[in-house]
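Apart from one protein chain that is not included, each protein chain of the complex appears where it belongs.
All chains are identified by letter, namely A and B, in their written order; residue positions are counted from 1 within each chain.
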Amino acid sequence: MDRREARGAARFSPAAGAARLIAGFALAHKKYGAEWWILIAGALIVLFVIYTALFPSTLAPYDPSDQSAGPQLSAPAARHPLGTDNLSRDVLSRVIFGSQTILGVAFAAAIVSSLIGIPLGLFSGFLGGFLDRALSLVMDSVYSFPGLILAIAFAAMLGPGVVNITLAVAVIYIPTYFRLVRGQTLTIKEEVYVEAARAIGARRWTIIGRYIFPNVIATVVVVFSLNIADAIMTEAALSYIGLGLPAGIPDWGMDLAMGKKFLPSGTWWMITFPGLMIMILALGFTMLGEGLAEILNPRLLEK
Amino acid sequence: MEEKILELRRLCIDYPIHIGTVRAVDEVNLELNRGEVLGLVGESGCGKSTLGLSILRIVRPPGRISGGEILYHGRDILAYKDRELLSLRGQNIAMVFQNPLTSLDPLFRVDRQFLETIHQHEPKATREEALAKAEKLLGRLGIEPRRLYEYPHQLSGGMRQRMMIGLGLILNPDLIIADEPTTSLDVIVEAGFIDLLNRLRREFTLSVMLITHNLGLVAAIADRVAVMYAGRIVEVGSAESIFHRPLHPYTEGLIACVPNIRLEQEKLVTMEGSPPDLVDPPPGCHFSPRCFRVMEVCRRQQPPLQEHAPGQRAACFLYEEGAWKS
Partner (left out) sequence: MKNLLRYLITRVLLTVPMLLILLTLVFVVLRVMPGDPVSAMLGAHAPERVIEQKKEELGLNRPILAQYLSYLSQLARFDLGDSMIFKQRVSQPIVEKLPATLELTLVGMFFTLLIGIPLGAFAASRRRSSRDFAIRLYGNVVYCMPVYWMGLMLQLVFGVWLDWLPISGRTGSRAMPSLFERTGFYVLDTLLAGDLAACGDVLLHLFLPSLTLGIVLSGIFVRLTRANMLDVLKSDFILATRARGLPERLVVYRHALKNAFIPILTMLGLQFAILLAGAILTESTFSWPGMGRLLLERIYLRDYPTIQGVIVVFAVFVSLVSLLVDLIYAAVDPRIKY
């Protein structure tokens, strides 16, 4: 390959894709006003919660399972800024430690989904034919079905446990990645440069790896972030209805379910804060994803 | 003494976008006299459509009129209050658009669109009166009245065009702005349009601003012609003088580009280069980078639009110092 060809081919390498991403980032803040700040806000939220998940002890004043942290069911005050629950545990500490489960499950589920969905979508879209049609029909059917109900069914069958709940959540997002990647693959497949590559005898793997994959990556990153937001909501919902983890592990959804019992007596702090955190975390990933979408997709100036 | 029905004075229209501000229309002076057809010609992107939209103040955001005056019967439209503006639109000045399929609401039957327009301006009119009026007008335009009760997609292109013209004429405006009225129609329909327009001029005493890049159309119906380039008017004059004795090099080029079936041409004439970037335009004459008669002064200063022949104005330094006429 001479230098000119190398330069042409380099346009399509994953490194080039990454470079474009970073360049887009750097230039973005000049071009986009509000959208840039949304991205930053989302990223900050996400980074902060990741930090609390990784190093909870640096922030939490008490052990989340400590049942003698303070008075029972006390409202937020100086010593317990978010109050205490019915087992005299500090709510703030439970909220901080709760980030571990939810973030862990959501991340893991998103990774599993994408690892299955993306290759399936790539090959299905690229190879086409009967396999593609059959697979698409299956994926579309699953996609159209309410994800939560499916997750409930899975979780109910698999039983409690971190791995089980991760699987239950992961399964419902496979069609999302499949459809996304398949769609993109179909479009890119028709592009002239792919035709050109075929004409000079490039092998299938090369085409997929060099041309299709890097172009798909940008959209996948966005969807990944939005997916995590959704997975967070699903995991919390599953815990809320009691299909999640064994009791004892601090979890926002479960704490909400617990707090519900004490609502009629006006105990608001057990439900307000965990729920608020679910919302904030999901918002964070959503803003991150949307912000990325605006930057990586040139057409988005329209909005 | 000709009455000026419309006069644009130093009109400026800007589009602020993320990389800067596009000066789409730059200090344009233009007049339209009563009962005449003024052809506003220029290539795509020169600002003529934007100019047309600005008269009714419906320029698409983020575009905004940033300076100048638009005088209609001597009063500045830019100073109109909202109610006056709504009253003006459709009733005194009407606009006919380029693509009749996309210019009619696809989900509303045509009669409803007529009724809506009439009712907006004459709320006291009854439904029967309004429909009768519409049917009568369509008759004069050569359409069977029953087609009024169909949806836009059920009509042919030419018929849709006439419906649009009908919507424009229904309230008897004295000025019509036609933006590329025949561009999306075939030449036979276009010929029909020309006949129709000539007939309507006589019957309704209309003044028309015809915005188009189609020089043939202009030659067929316009009384006067204004040539626009990169946001500026570069030449204005009677149709006859513009086509036979163009002053501005751009006008010459435009006319030369039109293939003539009677001449023996082996190669099509083209103009090199492309219009300037309107965010950061070159100083001086906008056409200077492409002009085959360019001089030093052209690159530095903007030539004013001045009368260099009887009834004909051009913005070109070639005519400032008479010695440069070749």
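We adopt the following convention: a contact is a pair of C-beta atoms (placed from the backbone, for glycine too) under 8 Å apart; a residue touches a chain by one contact, two chains touch by 3 or more.
As the structure is a prediction and not an experimental result, all values here were calculated from the model.
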Contact residue for the chain not shown (choose from B:Glu3, B:Glu116, B:Asp280 or B:Glu296) = B:Glu116
Where the complex has a chain not shown, which of B:Ile13, B:Val28, B:Leu71 or B:Leu104 is the residue touching it?
-> B:Leu104
Out of A:Val194, A:Ala236 or A:Ala293, only one touches the absent chain, namely A:Ala236
Absent-chain interface residues of chain B come out as 53, 56, 58, 60-61, 86-91, 94-95, 97-99, 102-108, 113, 116-117, 120-121, 151, 153, 164, 167
What residues on chain A make contact with the chain left out of this view?
-> 34, 137-138, 140-142, 144-150, 152-154, 156-159, 229, 233, 236-237, 240-243, 253, 256, 259-260, 263-264, 266, 268, 271-272, 275-276, 278-279, 282-283, 286-287, 290, 302-303
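Please note the rule applied: only the chains that are shown with their structure count from here on.
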In whole angstrom, what separates the CA-based centres of chain A and chain B?
-> 53
